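Before I ask anything, here is the structure I am working with.
Removed from the display is one protein chain of the complex; every other protein chain stays in position.
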Amino acid sequence: MTTKDIVLDHVTIRFGPFTAVDNAHLTIKGGEFFSFLGPSGCGKTTLLRCVSGFSEPSEGRVLIGGNNMKGVGPNKRPTALIFQNLALFPLMSVADNIAFPLEVRGVGKKDRRKRADELLDMIALPGVGDKKVHELSGGQRQRVAIARALAVEPDILLLDEPLSALDLKLRHHMRSELRAIQQRVGLTFIYITHDQGEALTMSDRIAVMNSGIIEQIGDPETIYNKPKTAFVASFVGETNAIEGKVTAQDAGMVSVETPVGRLTGSAAGGRNYKPGDACILFIRPEQLVPGASSDGGNTIATERVKEEFEGNSRHLFLKANGLDLRLSRVNTGVKPDSETGGAVDVSFAADKAIVLPASALAGA
Amino acid sequence: MGALRRTFNGFASKHGLGVACFIGVAVLFWMIFLIALPQISMLDYSFRYNLPAAEVGGPNDVYTFANYGYFFQGNDGTFNGLDIGILVKTMVAAVFVTIIDILICYPIAFILAHSATGVSARLMVIGLIVPFWVNEILRAFAFRVLFGATGLINGIGLSTGLWDQPIDFIRADVALYSGLTYAYILLMIFPIFNAVEALDRNQIEAARDMGASWWRVHWRVVLPVAKPGIASGATMVFMLTAGALAAPQILGGPSNLWFTQLIYQWFNQSANWQRGSAYAVILLIVCIAFVLMMMRVFKVSIGEIGR
Partner (left out) sequence: MNRETGGGPLAVGYALLFFAFLFGPLIIMVITAFNSSSFPRITPWECFTADWFGVLIGNDRLMSGLANSLVIGIGVVAIAVPIGLAGALALSELNPKLRAALYTVLITPILVPGVVLGISTIVFWGALGRSVGAGYESVFFDGMFLTMAGQVTFISAYAMLVFLARLQRFDPTLTEAALDLGATPGQAFRRILLPFLKPAIGSAAFLTFLASFENYNTTVFTILSGNTFTTALASKVRLGTDPSLSALAVIIIGLTLIGAIVHEAYTRRKEAERSGEAARSRIYGNPVLKMMVHPLSVLALLVAVAGILIYQGSRYDSSVCQQQILDEKRAIQEKLLEEQRKRIQQQKQLAPAPVSPGSGSASPSPFGGAFKPNTLAPKATPSDAKKDNPSPFGGAFNPNALKPQ
């Protein structure tokens, strides 16, 4: 266990009768880029404020580097928080902002300025130290906020949706920049976001949260390919959800009776189903292929509704017995013949589909 | 006590122990020594006899209703029509002044919030504030210059032949009401302005677009938004008018007293502080009761005052 490890030991946070975080229990390893992903109001920011010391857990403990943080104020914790609105001090210059953590620790004026200039070089903004904060662009402010947080070399950097105020292009650029900074300084990053793209591209591991409960923890591939709950499957990435009832299970494969016919998928995580269990079969749009299956497997007869072209891919919107389905293909430059016409058969491989117990979906 | 302690700890963890102590001491000092205890002493005092200094605290220093009794019945036990009449007149006049102020200020507040732009709005704000940096007494004095027997208005009226005898505006209280209306204009405009400013300009335009008349737009769209501001302004103007002393002393007719002048007389001319205190308590209670009643009628809360 290093000083940069964080343990959330059965943390529950309540506001009166409302439970914001319910029994969060996990370990974040030193040097890890760890994301909390979930819709707004799922409790991820509450959890972050608990780690940074602005609130105490109602139950359980927060340990940083093995030490219980109970009663330790935010100014005494080895964490630095980057706020959603960045919270740069508007009345101070950029250099004073960055040097603020040093100033309150009694570091002399000259040394402060030197360190601020070093950090400005690191974030590739040399020479802006004497500017006022409002003179900087959004991306520059972003980087200044990071430099300020790094000024006293915290063990853990906490980031609360720091990219949400930026435009799309800058956001994509900042993703790789954040990741690069994290790898350079070797800190533990805890990243809060509702944007699954951000979480998937940057993180070592992701915890998906829904209404106060951590639904799944895992690396991006696992989260995307092997979701453990219906919520994770529907929240992370695009997917087609087909509700049905289990008819039979053969080892890892489950047969499901659905409104669009009998389909087969893999049982996630070695789960066992009884016939008659309500379940949902998830199949990603990119795993659906046009045309009937050659071996008589999963085939759905659909009606074509419309087609959308998105540059690198095309999306086919289908309807099967009242159910909306979506099929995505990489744009090869050639428009396939089979995608024209009213009636279309689509099929998928059984091991690409996942069967999960029926529960609430994201956005439902 | 627990809540107080939690609050204090909250301050300490947010702003530091020193600041928390400062907040606690300052607010408690303000509440206890400046607000609560003085009012309580005044109340206590109003139930005592006016005794020579030597007898204070002696056996004769007992509680009595005599001072309040005097207000209602005078010395001879009959109805004290004079003092009660003055109180009623003061209240009615204060209501009158408040209503005039609402009527004058509502259009200006609306124009300032929604019609004036840029330079004109800025000039208007400065123009509103600057006259009120001039001393209250001098403002009253200006009205005396205006309305006096040889004042400008009489001068104009006489020289143009509108009337041939100087009109005594002072005795008729015209000068007083004008002066009071003038004195508290600012306190009416800014609350209404703050309320009306929050109104989305598009709402007015939409209503106009749908063919509503100006009268209707104001009645249905603007007035409901302005109501808390009007209530706030009206409360302040009413309380300050009812409690005004300078303007009635300077502009009031010699035979027409304001209730505060009665209090002043008990203190400074009759040296009967106890009775003066009783009259002050009466004024305070009547004013507060009236304001609370009006707030109930118009469904606004005191929390909206001063915003």
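Structural remarks
Order of writing sets the labels: A and B. Residues in every chain begin at 1.
What we mean here is this: a contact is a pair of C-beta atoms (placed from the backbone, for glycine too) under 8 Å apart; a residue touches a chain by one contact, two chains touch by 3 or more.
Note that the structure is a prediction, hence the values are computed from the model and not measured.
For the omitted chain, the shown partners it touches in the full complex are A, B. Among B:Leu51, B:Ala66, B:Ile108 or B:Met294, only B:Ile108 touches the chain that is left out of the view.
Remark: the omitted chain is touched by one listed residue; of B:Leu51, B:Ile84, B:Leu223 or B:Leu245 this is B:Leu245. Screening B:Ile35, B:Leu162, B:Ala198 or B:Ala289 against the full complex identifies B:Ile35 as the residue touching the chain left out. As for the chain not pictured, it touches chain A at residues 52-54, 73-75, 79-81, 83, 85, 87-89, 91, 100-101, 103-105, 134-135, 148-149, 151-152.
Residues 3, 7, 10-19, 22-23, 25-27, 29-31, 34-35, 37-42, 44-45, 56-57, 104, 107-108, 110-111, 114-117, 120, 122, 124, 126-131, 133-146, 148-152, 155-156, 159, 166, 182, 185, 201, 204-205, 208, 214, 235-236, 239-240, 242-246, 249-250, 260, 263-264, 267, 273, 276-277, 280-281, 283-284, 287-288, 291, 302-303, 305-306 of chain B touch the missing chain (whole complex, contact as defined above).
Keep this in mind: only the chains that are shown with their structure count from here on.
Computed from the mean C-alpha positions, the centre of chain A lies at a distance of 59 Å from the centre of chain B.
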